[in-house]
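Below you'll find the structure I mean.
The complex is shown incomplete by one protein chain, all other protein chains being positioned as in the whole.
In order of appearance the chains are A and B, and numbering begins at 1 in each one.
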Amino acid sequence: MSTSTYFAGSAAPGETPRTPRGVPHRGGEPNPSAGALQARFPGAVQRVDVVWGETTVVVDAAQVLDVVRWLHDDPQQRYELLADVTAVEFRDPEQPLEVVWHLRSLAYRRFLRLKGLLTKGAPLRVPSVWPIYKSADWLERECYDMFGITFDGHPDLRRILMWEGYREGHPLRKDFPLRGRFSRSEQLRQTLAANPEARYSMEELTIAEAFTELPLEVRKRLAGGERTGE
Amino acid sequence: MGLISRPARSAESADVSAGQESWLTTRLDLLVNWGRANSLWPMPFGTACCAIEFMATAASRFDLARFGMERLASSPRQADVLICAGRVPLKLAPVLRRIYQQMPQPKWVISMGACASSGGMFDNYAVVQGIDTIIPVDVYVPGCPPRPEALMYGILMLQRKVMNERMADASLRHEIVPDPSSQLYIPPSAIDELSEPFGNSVHQTRSGL
Partner (left out) sequence: MATTKRTVEVAVATAGMGPDGRLQRTPLGMGADGTLVAPEVEHGYPPELGGEHMLINIGPQHPATHGVLRLVLELDGETVVRCIPHVGYLHCGFEKIGEYRQYNQIIPWTDREDYLNSPGNNCAFALGAERLFGIEITPRCTVLRVIAMELSRIMSHLVWMGTTGIDIGAFTPFLWLFQERERIYDLFEQWIGARLTTSLTRVGGMGADLPAGWTNMLEEFIRTFPKTLDEADRMLTKNAIWVGRTVGIGALTAEEAMNHGLTGPMVRASGVAYDVRKDFPYLDYETYDFDVPVGTRGDVYDRYLVRLEEMRQSVRILKQALERLPEGPVNVADPRVILPPKHKATSEMESMIHHFKVVMEGPRPPVGEAYVAVESPKGEKGYYMVSDGTSKPVRWRIRPPAFVNLSAIPKMVEGHLLSDVIAINASIDIVMGEIDR
């Protein structure tokens, strides 16, 4: 095996670069599920890319739940494992936000990447795949926390890594500066002001006796979805 | 670099008390400080990689028991020294403050590692830039993570600090909590403008920042 071939520049112009073992940068054999998806959901599939041998299927974000359910249930596909749910925001402000699902089929030894594109002006909403894969529970919560993408149908979408009352925004967005929006002293002041014991979620509050002693009006507000803690 | 020898102990060098120190109180100081220094029960507030090196320091090769520190006090109520080993994110800051407040006097704090001392490599939105912005620190141990020998050097330094305390010094047991607003307060609107050359930016491809 050649030890010194670095692809860029070693490809003829007009040809796609390849690794020394011949894996092409673009093009190449896609995952058979991509073809099956195009046949089954012709309206939903927008694009199929193969980059470095990995297949990416770009689907209409609103129809993701049906697509994923079919991929999970169909005996020819059997993607039992949802490895990851994440999002990508590009530096170019024109490019849409991409929500990415990584699926694995152990029966057929396949790996598939699904993407849904969200334009930035519109509200960032995507159906949740929690009804199909329980692993989406925390993965989607983290995506919401870091990007502000709402997953419709998620049972308990609240912040997971930052604290519930975090006011600076959604950290992994490109317009969020590296060191946060507030000064260091303000960040410290905000986090120290939040009493750690007050950080109980709705579920937890119902267990404590204090819940029944809350005034009616507060319980109405909680019923309306207002969060008191994390 | 090695340990400097302990300063000579004499009545003249005890300068902290208001009145004259007698032979009896210096002997008592010595006894009490000797007892404290040689049985500092650590509360390992271990969060990340430094906690693993702390565990390695407590294990058989770099034994902490020879300093009297093998009894790890998981409850802050029974601890003497809080060893903050690892990075402290903003979400954990009130917890650290609360733990420190729960420790009874006399108490000391060792800030182990670069992240606890100054934020380390995590100069971003999520991490406290040094726990001395939240709790007072006695000894800083640099390293990422510090080798067990480095932590032991820090512990020995703390022991020397403890030996040099005087009971008559009232300022020692005064609970000092740092004021987070003592840092220069910059309104959010001005942050981008002021810090642009230093890199609190959204410009990700500039080098070094």
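Note that contacts are C-beta pairs under 8 Å (C-beta built on N, C-alpha and C of every residue); 3 or more make two chains touch, one makes a residue touch a chain.
Computed from a predicted model, the values in this text were never measured in an experiment.
Which of A:25, A:120 or A:189 touches the hidden chain is settled by the complete complex: it is A:25. What subunit B contributes to its contact with the hidden chain is residues 45-49, 51-53, 55-56, 59-61, 72, 74, 86-87, 89, 91-92, 95, 99, 121-122, 124-127, 144-145, 147, 204-205, 207, 209. Think of the hidden chain as still there; on subunit A it touches residues 1-8, 17-21, 23, 25-26, 51-52, 54, 56, 80-84, 86, 88-92, 100, 102, 104, 106, 109, 111, 113, 133-139, 142, 146, 159-163, 171-172, 176, 178, 199-204, 206-209, 211, 216, 219-220, 222-223, 230.
We adopt the following convention: only the chains that are shown with their structure count from here on.
We define each chain's centre as the mean of its Cα atoms; on that basis subunit A and subunit B are separated by 39 Å.
On the side of subunit B, the complex with subunit A involves touching residues 90-91, 93-95, 97-98, 123-126, 128-129, 133-134, 180-188, 191-192, 195, 199-202, 204-205. Remark: subunit A residues 91, 162-163, 168, 171, 174-189, 191-192, 194-196 touch subunit B in the complex.
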